[in-house]
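What you see is the complex with one protein chain gone and the rest in place.
Note that the chains are named A and B in the order they appear, and that numbering of residues resets to 1 at the start of each chain.
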Amino acid sequence: MGYRAVRFYQTGSFAVGNRLVGSEDRSVQSATRRNNSLSSGHRACQGCGEALGARYVLDAAMEATAGQMVAVNATGCLEVFSTPYPETSWRVPWLHSLFGNAPAVATGVAAAFKAKGRTDVRVVGQAGDGGTVDIGFGCLSGMFERNDDVLFVCYDNEAYMNTGVQRSSATPPAARTATTEAIGDALGNAFGQGKNLPLLAVAHEIPYVATATISELHDLEYKVHRAMTMRGARYLHVFVPCPLGWGSATHDTVRLARLAKETGLFPVFEAEHGEITGVAKIRRRLPVEDYLRLQGRYRHLFEPVARPDVVARIQQLADRNIRRFGLLDGDAENDGHGGACSSPDAARTGEPAP
Amino acid sequence: MARQLEGSRAVAETVARCRPEVVCAYPISPQTHIIERLSTLVGAGQLAPCEFLNVESEFAAMSVCIGASAAGARSYTATSSQGLLFMIEAVYNASGLGLPIVMTVANRAIGAPINIWNDHSDAMAVRDAGWVQLFAETNQEAADLHVQAFRLAEQLSLPVMVNMDGFVLTHAFEEVDVPAQEAVDSFLPRYEPRQVLDPAAPVSIGAMVGPEAFSEVRYLAHVKQLQALDAIEEIASEFASAFGRRSGGLVSSYRSEDARTVVVALGSVLGTIKDTVDELRASGQRVGVVGIGAFRPFPAAAVRHALERAERVVVVEKALAPGAGGILAHDLSTALSGLPLDVHCVIAGLGGRAITKASLLELLGDADAGQLESLRFLDLDRSLVQGELARMAAVRRSGPTAENVLRDAGVVAARLS
Partner (left out) sequence: MTMLKPFAVTLDVGSSLANKTGSWRVERPVYVDRLSPCNDACPAGENVQRWLYLAEEGAYQDAWRAVVEDNPMPAVMGRVCYHPCETACNRAQLDEAVGINAVERFLGDEAIRRGWELPPCGPFSGKRVLVVGAGPAGLSAAYHLRRLGHAVSMYDEGAAPGGMMRYGIPRYRLPREALDAEIERILSLGVELRTGHRVADAVAAMEADGFDAVFLAVGAETSKRAYIPAGDTARVLDAIGLLHAVEDGAAPFVGRRVAVYGGGDTAMDAARTARRLGATDAVVVYRRTRDRMPAHDVEVEEAAEEGVQLRWLSTVKAVNGTSLVLERMVLDHDGFPQPTGEVEELQADSLVLALGQQSDLSLVAGDSDIAVRDGVVAVGPDMMTGHPGIFAGGDMVPAERTVTTAIGHGKRAARHIDGWLRGSSWEPPARHELAGPSVLNTWYYDDAPRSLRPRLEQARRASTFDEVVQGLEEPTALFEARRCLSCGNCFECDNCFGVCPDNAVVKLGPGARYAIDYDYCKGCGMCAQECPCGAIRMEPEVV
């Protein structure tokens, strides 16, 4: 399947909308009737990728479930900037409990609706990388393993931003954080550590795992919709740049997400029941330096002393992703369009939602 | 109809008759028999509709209950000891969110050293978590308290913890009249949540509250606990009329009306204490007993009323606040402040040590003779303690205390050197 790539309509499938195509080929975000699940007035920083990602995901989920959806949120930026008393920005039923328990809370919500026979109500859990990859991982793994009927979404901005930019196990090598400073011989976060949660999710052989970025909205929305056609545990890992934590310009948030994918540093793929079923190909391959240079957290790789050796190591990581996932055009079947590839076996995709 | 039942099973069957919609479980002794039985009941379709979830930790168990309760489902779990501590963040969270979860705590000691036997350290560790904490004296009461707990929790939007002594009650076979389904159904109305995750009427639950309103939120939590004082009594009375037996309530008094010495305790030890009191009464001593049925909210007024005529109060408690002493005794002293009576704290039964009638007789004898200290450790083996203290004073690397004491006690063989 894969989302239906729109070709040769001026902006194809890359822009949010497209006046030249039918509504079925437009993104949810292009519609004035979109839910705006996260409404104006929230206190996210200027240019926040997570705020954008959360609206993208929840609006798509609301669309996919015809509004029958409940969101469960871990502690973190998203929770703090959206619900400081006395105001909330959410326009969906929303529950925040703790930092490390969102997957389990989501399980509880899903269990409640199941017990009540309300299987039409679907549950989306969401957390940042800290709440997913680190403190929430136990609960997440349990939720996966039980195959609870929850779509869990990680908005990955690669560090603990809410507490002031400390390292998480999703922080990439060489990135400066408040706990991986570039001091003395240290060049930011260590190489060879950290967790690849999407692949850990794949290892649980749950019905659906996908990665996405906020730069390719159609792909992201397709994945939310795809996830919502299935029952059981589903995981979506969304790459959301953070201007504050990354030391990037507020207007570069979407651009950085695009560069992460186009350099190969963030592979965009789909997997079902433990098998990778599609990858989004790189459209215009770029060196990692194009991505790194836009971010203050990598400034120490360029000044005062340039460290091409470290940049080269990061390039190797990107190259490895490109090899490992077959991210280049011609590596495998490809629609050439940044979209996910077809699932070779649609029958394996879990029972469809009613 | 009364049957010979294991305490855990009596509780499980009673809980099932309360029709919980979500039950989650993580194994820890000594609560395991409760959730095993519930699992069977759900599996056999005798408890339906109900989602039974085997989760990966107690933290997850409470978290699942939080989600389920917020979505409007009657939710239940059970735990003990380390498990309660592992979920403590979620325990606080459940009460903060005002979710009427009912949890059985099969009371057990907390390590290190690890110890699976009964005392009240676990319950006491979460006494400020904002939950109602009820303590059962017998398995019948343990069963009955669950019916009352759901009613109370849902009436007040407050989570309720039913404490029953691990092993002593959970694994004891006694005659228990499991509340009948129809009676439970008429006593316990359908759960109407005060707030719920509903796509038709969305709300945001779990906001961040800053200094501008946090004190008010906490004050309201306190007020809600105080409201529970009345509700606990009302529900206990209503239960008595509906089921024909007295269970629960804030405090229970036994032969204390004219007592000079009143023993105060929580849970199953009250039975032994009552036997002891009966024996002492037979010999003409004016002793009585007051059992605390609700530790949180602390029934200060009821306790004061029950104890105001006594000369001496001996608190026998199965928990210790190291460096401070008794916990119940401290709350009790506050409640009794200004009254002309002495409060003695006796730390007893830690980690499953039996509280025998003989020890209690000796204790009360000392009390009667004016020889009871304000803080006593019942049946403490002084020689073991002295040996370890001496060792620690003499040798810097004196080794682990627990193992040293066990070796001295002859429980494990002396290390070959």
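Everything below uses one rule, namely that contacts are C-beta pairs under 8 Å (C-beta built on N, C-alpha and C of every residue); 3 or more make two chains touch, one makes a residue touch a chain.
Values in this document were obtained by computation on a predicted structure and should not be read as measured data.
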Considering the complete complex, of A:Arg43, A:Arg118, A:His225 or A:Arg324, the missing chain is touched by A:Arg43
Considering the complete complex, of A:Arg122, A:Arg146, A:Arg167 or A:Arg258, the missing chain is touched by A:Arg258
Contact residues on subunit A toward the hidden chain run 7-12, 14-20, 26-27, 29-30, 32, 36, 38-44, 46-49, 51-52, 55, 82-83, 85-92, 94, 217, 243, 249-255, 258, 283-284, 336
For subunit B, residues touching the missing partner are 96-98, 157, 194-196, 198, 200-207, 209, 213, 216-217, 220
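Simple rule for what comes next: only the chains that are shown with their structure count from here on.
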CA centroids of subunit A and subunit B: separation to the nearest Å works out as 44
Subunit B partner, complex, touching residues on subunit A are 67-70, 72-73, 79-80, 82-86, 88, 90-98, 100-101, 104-117, 121, 138-139, 141-142, 145-146, 148
Subunit A partner, complex, touching residues on subunit B are 21-22, 24, 49-51, 53-57, 59-61, 63-73, 75, 89-90, 93, 97, 197-199, 202-210, 212-213
